[in-house]
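Quick one: structure below, then a few questions.
Removed from the display is one protein chain of the complex; every other protein chain stays in position.
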Amino acid sequence: MPRTVFHVDQAKSMRDQATPGHNRWHPDIPAVAEVRPGDEFRVECKDWTDGQVHDDDSANDVRDMVLDHNHMLSGPIAVAGAEPGDLLVVDYLDIGPANTVDRGKGEQAGQGWGYTGIFARDNGGGFLTDHYPEAGKAIWDFHGRFATSRHLPGVRIASNIHPGLAGCAPSAELLAAWNRREQALIDTDPHRVPPLALPPLETNSLLGSLTGAERERVAREGARTVPPREHGGNVDIKNLGIGSRVYYPVYVPGAKFSIGDLHFAQGDGEISFCGAVEMGGHVDIGVDLVKGGMRAYNATTPIFRPGRQEPRYDEFVSFVGISVDESGDQHYMNATVAYRRACLQAIAYLEQFGYTGRQAYLILCAAPIEGRVSGIVDIPNACCSLYLPTEIFDFDVRPGADGPVAVDRGECALAD
Amino acid sequence: MPRTVFHVDQAKSMRDQATPGHNRWHPDIPAVAEVRPGDEFRVECKDWTDGQVHDDDSANDVRDMVLDHNHMLSGPIAVAGAEPGDLLVVDYLDIGPANTVDRGKGEQAGQGWGYTGIFARDNGGGFLTDHYPEAGKAIWDFHGRFATSRHLPGVRIASNIHPGLAGCAPSAELLAAWNRREQALIDTDPHRVPPLALPPLETNSLLGSLTGAERERVAREGARTVPPREHGGNVDIKNLGIGSRVYYPVYVPGAKFSIGDLHFAQGDGEISFCGAVEMGGHVDIGVDLVKGGMRAYNATTPIFRPGRQEPRYDEFVSFVGISVDESGDQHYMNATVAYRRACLQAIAYLEQFGYTGRQAYLILCAAPIEGRVSGIVDIPNACCSLYLPTEIFDFDVRPGADGPVAVDRGECALAD
Amino acid sequence: MPRTVFHVDQAKSMRDQATPGHNRWHPDIPAVAEVRPGDEFRVECKDWTDGQVHDDDSANDVRDMVLDHNHMLSGPIAVAGAEPGDLLVVDYLDIGPANTVDRGKGEQAGQGWGYTGIFARDNGGGFLTDHYPEAGKAIWDFHGRFATSRHLPGVRIASNIHPGLAGCAPSAELLAAWNRREQALIDTDPHRVPPLALPPLETNSLLGSLTGAERERVAREGARTVPPREHGGNVDIKNLGIGSRVYYPVYVPGAKFSIGDLHFAQGDGEISFCGAVEMGGHVDIGVDLVKGGMRAYNATTPIFRPGRQEPRYDEFVSFVGISVDESGDQHYMNATVAYRRACLQAIAYLEQFGYTGRQAYLILCAAPIEGRVSGIVDIPNACCSLYLPTEIFDFDVRPGADGPVAVDRGECALAD
Partner (left out) sequence: MPRTVFHVDQAKSMRDQATPGHNRWHPDIPAVAEVRPGDEFRVECKDWTDGQVHDDDSANDVRDMVLDHNHMLSGPIAVAGAEPGDLLVVDYLDIGPANTVDRGKGEQAGQGWGYTGIFARDNGGGFLTDHYPEAGKAIWDFHGRFATSRHLPGVRIASNIHPGLAGCAPSAELLAAWNRREQALIDTDPHRVPPLALPPLETNSLLGSLTGAERERVAREGARTVPPREHGGNVDIKNLGIGSRVYYPVYVPGAKFSIGDLHFAQGDGEISFCGAVEMGGHVDIGVDLVKGGMRAYNATTPIFRPGRQEPRYDEFVSFVGISVDESGDQHYMNATVAYRRACLQAIAYLEQFGYTGRQAYLILCAAPIEGRVSGIVDIPNACCSLYLPTEIFDFDVRPGADGPVAVDRGECALAD
């Protein structure tokens, strides 16, 4: 167990830690620690919402979430010698949930449990928000490297634990480009619900140790953490798990690496927006540098090598989606529509076994499903395919001549 | 080796076979054979272009291809007892290239070799046509279940052989819906190059044994075979290989199953439109029925279970794309843009090892790359990731501290 | 499909082919063809018994087999430039069963079907011959790359097709060492049934084109083909499948490579002696040389790299054996006893689901079971483990709280 360079007391808000982290991207947020190439160290993390979700049977907390707090990140961590144009090599040596002596009423996400949420359409939304506009939630109980949910009976998933969000601080120029292009998108439909994108927001911003006017400036400029961008950020790639090595572009001296949004498990797409099994925990990291690596490898986004510890699932029931929407309208080569249709087909299938649509939606979020861009050239229809691992179910979910056996499987947690 | 119910003489056009197939979808194309549930049988196939591409070092044939001929399908095959609403169970028991005594000048695609093409922007286009608007081609030499290309030195791929295109005939109503929605899309920009979609076209249509007025009617109505649709069709899913079991929706009495467009190998996306290793060959199929299966499983598109014989590649270099386009413009949750950016990043990476952009493009088409919809909820950026198997290269393609070693790797076949 | 350098008419005995092969190892059997490094070519093979087993429901043929005919090999094939001390690089590019127009009464093993046999104790024996001393047989029907057996209901296996036997001719010195050491073993118990080893035997020997006195000499000296030896030979390694690359030691000028005993499928151990799914067929091979490779790599036996096309089975029920025999007697670090106990435990387990012991034995022979030397140091007990893939069964073979459901599953083919 390497030394910890970023400590988190899970019982407290990120705002109240001895050394707080941040929830906006900006080059001027001061580094909280410095490491050297070759070092290995531990970073502790709060769950992305900073503890807004509770281990109970109501989705009120998801419905009422204050999204401005998200994502609570640990860092920035400076890497000695890192310069713009380098690639920061990050080895994810180990990742685990937050420790706890015993699970009780006050325990935070990660301390024996995690959650998957469906945001309401008017507060965050998600990939299928037009179909499932109300808030929902599933609490997952951790059993070592496995999880089950009382809200999703019949399912047991192996952890493909990974950080949802990590990357180096943007340069001022890159940050400006982000804000510019996202505002341009917002301006095309500024009152849309859910919004097209999230502009900088001072409210509830946390910017490490910054204070005063500098804090105000950075809060006005700092990019929101929701989207993945050139630096990586909130990529939510389930394959960035234990043993993976990521080459992150460096934009500022010292790299200023931050990380958070740990996921106990997730399927491709993280389709409900709060779709992973969310938790606080720790990450053991090794770092190194490829000097001048961005140019050497033409790297404008992170390059990575997946690890060897992903759980093996090799039996699937698979579904196909094309870019014709639910109304029957034809879209041109739209992989987003195609993947949505594949997800909806999978949900419709699982409903025949007794799950509600919301439960099935939550399963697709959290289980290690594979989501592939299968055909992206056959005009006008993109084709995406979704692979649901059969072995997460304690019943036979495969199609057969006798048809599915529907059983009452209850319901996920709902809001009042 | 089961009995053959559809014979192809590879030396002849599909039009000149004793029993010709078809290249449009229509419920009224007569079945050429009937099988029973439980039967196993062989179907032989021409390559999708009906032999327009030659084993040479010029891409003129790809540049000048007459796309109206595509895709040449074998069938329709009637399944006794199949009725609308059933699911037709299709087991892909074995798939192989076309036999040949020895490879010579006159051999057709599949007879010892296959091809991958980049269509010109003004004749077909492809996923990256704005970047690579000229025609290109790679000829692949088969070595048992492996292939190499003199146009792509340093690469050797294991076959993930599969049919690009298969499905049951649409009902008249479904066919009408297809034509209606696709025409509506075309009408939004009728003169676009490449076109948004392809309407029915009598020219060069092949409709089995139909003749006379009936032939003319069907030719006017028959849907083009390019896009995947509800029945499956040209899904180009690389995971539908040997050992996979597919449940195809049935829309007409007897199901009328057709198949073609065999691929020796392909990566997710088939990104150049002619992006698989294309060939003629044979498929050994077992069929069965799930009576009333469409309703029982809520199946509106094919459901499938992948096979166990996909080649194993477990070491990857991976790339990330977000839905910001090449001009820096922000798109809202556009997985198509995100996957394109991941592809372009992978090409830029491979160029650093000495491949031309076109060669790298062709490699991504044909090699068993994984293309995943990783994050589809983090507004405004979709995130796709692309996994390039390292072990198809005979050099070390992984990133490292010393940077890539660029070697002159020639060029793919080009047009005059 | 590469050119064929060794032709087999499956309807005829190996003895009656235009160019016959051989069934003994000797450096002086003349080569039947010559290939060059870099060449790719096809070799056709008879099944190892030269057609003694029939597609019927009696094990009389197995009981009465004339074992002197085995194994019928195709070759020797000379490789230009190969010299003693080289390593012959052999790529198994593709392997398949024998072609046939349609399966009928007269078809040979490989032509749509294969067999697995249990030899009688007094004619061949096998790993569990003390437990199953009578002959038994299962006929497997091929379904593309899968097989089922009417004698083993409930089982369907994916092919891990591979050659059981291949290697280069021994030098005269190596051959003499083989005969010497094996005779020394025989001499310790010359009348044992089954015998400890098989000495050279003129009866029923086949030695290619040799005639006269030379034939007689070689027949007297030629080593039997049953055991694996330094050159490889009858290693029966199920992982030497499609895509594997083997480096075979070369002992004589031209290497003189021979191959045969094709297996459609097999588990680790091939435990009944005739334990694979045996068949005739073809192998597509590429060859090359590592000059002086034996010394460079310290290679005294073949070195190999497994292929990428082995079928994936990742769910297992597993069994443990230790080196205490069935009588309760303690053996010192005896992995053979430990693996036998693991096999017997697996059979006892399968009997609880309704198979007879002989059926279960045959399943373990042919299915892609993994057999591992797990612990070989914990005195006095070796520990072996056996991994039975659950997904070959069409019922749930996993242990559970409710116990197994025994169903009448008939019996394998028996002798009168």
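Going by the order they are written in, the chains are A, B and C; count residues from 1 in each one.
We adopt the following convention: contacts are C-beta pairs under 8 Å (C-beta built on N, C-alpha and C of every residue); 3 or more make two chains touch, one makes a residue touch a chain.
Keep in mind that this is a model prediction, so the values were computed, not measured.
A.B. asks: Quick one: which shown chains sit in contact with the chain that's not drawn?
C.D. replies: Within the full complex, the chain left out of view touches A, B, C.
A.B. asks: Using the touch definition from the top, which of A:R150, A:R295 or A:R308 touches the missing chain?
C.D. replies: A:R308
A.B. asks: Of C:V8, C:V32, C:A169 or C:C384, which one is in contact with the hidden chain?
C.D. replies: Answer from the full complex: C:C384 touches the omitted chain.
A.B. asks: Out of C:R229, C:R358 or C:R409, which is the one that touches the chain we can't see?
C.D. replies: C:R229
A.B. asks: Touching the absent chain in the whole complex: find that residue among A:D68, A:D94 or A:D288.
C.D. replies: A:D94
A.B. asks: Mind listing the chain A residues that contact the chain we can't see here?
C.D. replies: 1, 3, 40, 91-94, 97, 99-103, 111-112, 143-146, 158, 242-243, 284, 286, 308-313
A.B. asks: List the chain C residues touching the unshown chain?
C.D. replies: Residues in contact with the chain left out: 87, 126-127, 177, 181-182, 184-185, 194-198, 226-230, 232, 234-239, 247, 268-273, 275, 288, 290-293, 296-306, 308, 314-322, 324, 328-336, 338-339, 341, 345, 348-349, 351-352, 370-385, 387, 398-401, 403-404.
A.B. asks: Extract the touching residues of chain B with respect to the undisplayed chain.
C.D. replies: 312, 314-315, 391, 396
Quick note on the criterion: only the chains that are shown with their structure count from here on.
A.B. asks: List the centre-to-centre spacing of chain B and chain C in whole Å, with centres computed as mean CA coordinates.
C.D. replies: Here the centre of chain C sits 39 Å away from the centre of chain B.
A.B. asks: Calculate how many whole Å lie between the centre of chain A and the centre of chain C, each centre taken as the average of the chain's C-alpha atoms.
C.D. replies: One centre to the other, that is 50 Å.
A.B. asks: Just give me the whole-number Å value for how far the CA centre of chain A lies from that of chain B.
C.D. replies: About 33 Å separates the centre of chain A from that of chain B.
A.B. asks: So which stretches of chain B touch two or more other chains?
C.D. replies: If we look for residues of chain B contacting two or more partner chains, we find 308.
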